[in-house]
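Yeah, one chain of the complex is gone here, protein chain that is, but the others are all in their spots.
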Amino acid sequence: MTFTSTTTAPALETRGLTIRFGGHVAVNDVSCRFTPGTLTAIVGPNGAGKTTYFNLISGQLKASAGQVLVEGEDVTGLPPSARTRRGLGRAFQLTNLFPQLTALENVRLAVQSRADAGWSLFKVWNSRRDLIEKAESILERVRLADKRHIAPKALSHGDQRKLEVALLIAMEPKVFMFDEPTAGMSVDEVPTVLELIHDIKQRGDSTVLLVEHKMDVVRSLSDRIIVLHNGTLVADGEPAEVIASPVVQEAYLGVEVARD
Amino acid sequence: MTEPLLQLSGVHTHIGPYHILHGVDFAIPSGQLTMLLGRNGAGKTTTLRTIMGLWQASSGQIRFDGKDITSASTPDIARAGIGYVPEAMGIFTDLTVRENIVLAARSGPVDKNRLDWILGLFPALKRFWNLPAGNLSGGQKQMLAIARAIAEPRRLLLIDEPTKGLAPVMVRSMIEAFKALKAAGETILLVEQNFYAASALGDNVVVMDDGRIVHSGAMSELVADKALQQRLLGLSLDAHQ
Amino acid sequence: MTSSPALPFDETRRQGGFLSAVLSSDLPRSRVLSVVLLAILLVLATTPFVFSGSQPIGTAAKICVFIVLVASYDLLLGYSGIVSFAHTMFFGIGGYGIAIALERLGPTWGSAAIGLVAALALSAVLAVAIGLLSLRVRAIFFSMITLAVASAAAVLASQLSSLTGGEDGLSFQLPQALRPAFRLLSEPLFGTAVNGRLLAYYLVFFVSLLVFLTLLRIVNSPFGRVLQAIRENEFRAEALGYRVVAYRTAASVISALAATIAGALMALWLRYNGPDTTLSFSIMVDILLMVVIGGMGTMYGAVIGAALFVLAQSYLQVLMEAGSSALAGLPLLPNLIHPDRWLLWLGALFVISVYAFPGGIVGRLRRAVP
Amino acid sequence: QDIKIALIAGKTGPLEAYAKQTEAGFMMGLEYLTKGSMTVNGRKINVIVKDDQLKADLAKTLLEQAYNDDKVDLAVGTTSSAAALAMLPVAEENGKVLIVEPAVADAITGEKWNRFIFRTARNSTQDAYGAAAAVPASGDVSIATLAQDYAFGKDGVAALKSALAQIRPNAKVVFEEYAPQNATDFTASAQRIFDALKDKPGKKIINIIWAGQHPLPKIADLKPERFGIEIAPGGNILPAMQIYKNYPGMEGAVYYYYAFPKNPMNDWLVAEHQKRFNAPPDFFTAGGFAAASAVVTAIQKAGGTDTEKLIAAMEGMTFETPKGPMTFRKEDHQALQDMYHFKVKANGKDANDLLDLVATIPADKMPIPVRNKR
Partner (left out) sequence: MAAESNTPAELPRAKTDWLPLVLIPALALLALPFVGSPSTWVTLTVAGLAMGMMIFLMASGLTLVFGLMDIINFGHGVFISLGAYATLLVLGPLAGWAQADSLGLNLALLLLCILAAMLVTGLVGAVFERVIVRPVYGSHLKQILVTMGGLIVTEQLIHAIWGASPIPIPLPQSLRGAFVFGDIVMERYRVVAVVIGIAVFLGMELLLNRTRIGLLIRAGVENPEMVEALGYRIRRLFVSVFIAGSALAGLGGVMWAFYRQTLTAGMGMEVMVLVFIVIIIGGLGSITGCFVGSLLVALVANYVGFIEPKLALISNILVMALVLIWRPQGLFPVARR
């Protein structure tokens, strides 16, 4: 698949996005557009600003400068929940779930948010069978169905990662942001998740942003790679080309590690 | 053969009503690096926590350096010379990087050379020295967790998935660090999903499934035997870096 | 893998039937609990006919009011994870609304309605203001701010003495139909005179029941589920698209309105309201204790906690009186269970009940019996 | 049939000490007046003591229970004015007598009064007249008040002003300072009062109207004498007055001090109290005793416990108390009684030897206004 910039508004765009923490510029003037049907991998050394970039897009952090646009609409001033409702979806690098609610309830809450059913005060929650069924089918897809009544605090780390992915899928956003979805997942589980991401991309109307340190994963999934280094966007382009670039080889992979 | 540094025999662990470990037996020879592998939910983390006394073994015995530590308290186990890097890293997010490391050096100020070495391995820590550790990036937190565990020499290090979230270049640093520690005579028990890192480092390997040990032996043996990899880990080494 | 025992209930099971509808499919889920709840309901429904004297009916009315008050607080505490010390302020507003209106505008139903509506409006405005201003800050700061707000409210009630009666509070007359002298039926029913007092009791009883069932419905709605999610991890809830501040503020308002109604009922029943009756910090602590004894995050806990605590409060001294005279002659012991030392035992009760029922009584019952 | 009397008091809570005194005084009073027999007109007296914890709602409920469930003939109580006020309508609804002791709020025998209410305790206005009477009758006197910033303090100041106008026209309240009810640092208040008083001619007095922890030492430590300013503290219970000892020569008015009244009843009370409790009787012991006396005298006079007969007997009734005779005024049922003008002793022989009597202020020298609507 080739990357083409379209004339219509991209699903997501950042313009000059910048954030400073005191003297430290964690994300520095990053402008980028993301089009539907494309999976963009974001790579860079630890502390490069990848997660911070996500935080700025999804609203967990307020930008010092620059804008975030979703389908051409400026969402920079909006709180995270409002951005989510406009179609930005986010999974977290450090697992971030409802620790005492069951896995199913975790997912159901995401489904419920998608269905915009949170404000019904006088209905009984389980009268919405459809929401529950949908949540169950998603747990099925991440292979957690048999653990649906276990709360995250009693799940192993790898299973928590899967649940984190399940929540993002349940939100059915226009823009999916995965932050190292496979970290800590055992080798035999990784393909399941990769398949899920692949499916999402395949549907064509979703935009996927993926932060990942596993280069084989990046290579096999991405249509495009952008590289962040010290908060600055230093490379953007075809995967093979970007991986071969000196900045990635040195700063990220470390010359000798580039085996395989 | 000399007595292993750490020996688990028939360890069972319950967490509340759940029976997690079903008779875990293995030994860690002194001065070597032992890998603990297994799929998600196999019980690796539970094993480490049981050794540290964070969960109490309901039966069986854990011996460290010839002493029974099965029911010793966590601080006593740590004082016996065991360092621990938990899966969730256990960073004190309210404290600065400096304070995190100061606390890790329990017996006094950190040795200057050792600190230089550590900060050389993980330069990011130096940069954010006086910043609350909670502000670090995911990978930087992981580095801090390791730095904390190695701030002082320990007899045995228990490390739970140190490479998750690390960029390839940092994984390399980490491997270097473990090699150096091993050379300095420290013994390491490492839980790892990154099989590349595991195979590069391990002297021995222990594989768990469903709360039991399903394989233990030399790493070289496992690296050579693709069929065994397939059976134990569900994938062969080639498929991943 | 170890098979993980499923939870003792099936979350997805859908209950049919009238009972389930009334209870918003949140059934007691424990036989003992069901029996206890039913017993409390029956006793409260029949107190005036079964017991004689003014103490039992007074205690029963107080239990009804506190069930509403505690349930409304549980919505905040147990379901939303908000620790507020300003809940008595809303209780007080309800009480003063009725008291001031009936005292100033005369003892009619119209003035009671005006008082109640004004109180509800004031409570709603205050709850929104407190919510929007301070639900953003750290939880513990919020608690301390509400502590300050509560003490400011008490100061205000004392300062506005021309309106509130200051420390002395207000005594007032009820509408004709609720006065003891009013007779609805000329003949006693089951040996009990059907007078205004009885009507007042049933007014309290039915309004309490209605408000309680409404609260039960709200916590079991999709909205209630969001509150629980926010309590667990507000950051994540926000990321999932739920506007945390809006949900929390809504929860505060609902809870404040219910507390206001409880305050109004209290004032109606007592024909009096004053700072110690509805505004004092010790009531706040009592509420906390009732929520925790009963079981946080389970509306039924409010019923059990309130019933138990109000009974203990009303009869502890009586019990100790009996105890200490029974033990008279022994050294020291009669002294410690002298009725004037009842607070000592109440304090001990605080400590013991928190230990004995870590998940509250409801939690304990649900675990024990399926 | 027994005579049943309910005694309601705030026995637990911050005023536990007051309530204890009331109860002890009441029981000793009955004992003395019945000569130990605890019978009146051949009927045994049965006292039911109830603890309202200073809570108005509880006081109200307890009184209802006393009248309805316990079927008492009359009730006595209670410690807190708020609680007493809440009890008043209950007496009226049940048509039974309530003797208020020791709550002081004026409204009890004022606007909230009903014909079933009698009060043996003094009211705030009586305190104010006492305080006014302790002010010199001639020459310029400038008074600044220091009171708590709530209804009790404000009413106290208003009462003092009208009392002064009535009996000490030469004295003027020139400054009113109100401090928060729970204030502990009085530097600012004192500075303001000093500023207001220091340039005034004649005698300069700070009159303190305070319930609870007394600010006297805090003001005294700031040396008002630098400006020729004196302090007039109100009377208080003995433990509270013990700090007066450090400031000999201060003058003021008090409701009861064990060494002042000279009559057999008080002599017995002081001796017996010293014997039983190893301390002299205090304010509310005397109050409780007086209430007991009112009860016994009334029942004897009415020849029974019929409410209407009791009311008829009690209106205008004079009865003996440790403070000497008191009289229930016909109009508002307030017991009129003497007060005492005291001076703090220079060196008393023990902790409770505190005051010298300057003068007894007889009841008829204090024209307490009638404020209820009959």
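Worth pointing out:
Read from first to last, the chains carry the letters A, B, C and D; within each, the first residue is number 1.
The rule we apply is simple: a contact is a pair of C-beta atoms (placed from the backbone, for glycine too) under 8 Å apart; a residue touches a chain by one contact, two chains touch by 3 or more.
Because the structure is predicted, anything quoted here is derived from the model rather than measured.
Among the displayed chains, contact with the absent chain in the complete complex occurs for B, C, D.
Touching the chain that is not shown, out of D:95, D:139 or D:180: D:180 (per the contact rule at the top). Screening B:15, B:105, B:200 or B:223 for touch with the missing chain picks out B:105. If you put the hidden chain back, the residue from C:32, C:50 or C:155 that touches it is C:155.
Of the candidate positions C:27, C:43 or C:83, contact with the hidden chain is made by C:83. Panel shows chain D; residues 14, 16-17, 20, 149, 177-180, 182-185, 187-189, 191-192, 195, 213-214, 217, 221-223, 226, 237, 239-240, 242-243, 246 of it touch the chain omitted from the view. Interface residues of chain B facing the missing partner chain: 52, 54, 73-75, 78-79, 84, 86, 90, 92-96, 98-106, 108-110, 112, 115-116, 119, 126-127, 129-130, 132, 134, 148.
On the side of chain C, touch with the chain left out of the figure occurs at residues 77, 83, 137-138, 140-141, 143-145, 147-148, 151-152, 155, 159, 285, 288-289, 292, 296, 335-336, 341, 343-344, 346-351, 354-355.
To be clear about the criterion, only the chains that are shown with their structure count from here on.
Between A-C and C-D, more contacting C-beta pairs join the chains of A-C.
Remark: the per-chain Cα centre closest to the mean position of all protein Cα atoms belongs to C. If each chain is reduced to the centroid of its CA atoms, chain B and chain C end up 51 Å from each other. Counting partners per residue, chain B has 18, 41 as the residues that reach two or more other chains. The set of chain C residues touching two or more other chains comprises 4. Interface of chain D with chain C (complex): residues 11-12, 16, 51, 54-57, 60-61, 64-65, 68-69, 81-82, 85-86, 88-89, 93, 105, 107, 112, 149-152, 181. On the side of chain C, the complex with chain A involves touching residues 4, 6-7, 11-14, 21, 24-25, 217-218, 220-226, 228-229, 232-233, 235-244, 247, 254. Remark: chain A residues 58, 60, 79-82, 84-85, 90, 92, 96-102, 104-105, 108-110, 112-114, 117-129, 132, 136, 147, 149-150, 154, 167, 171 touch chain C in the complex.
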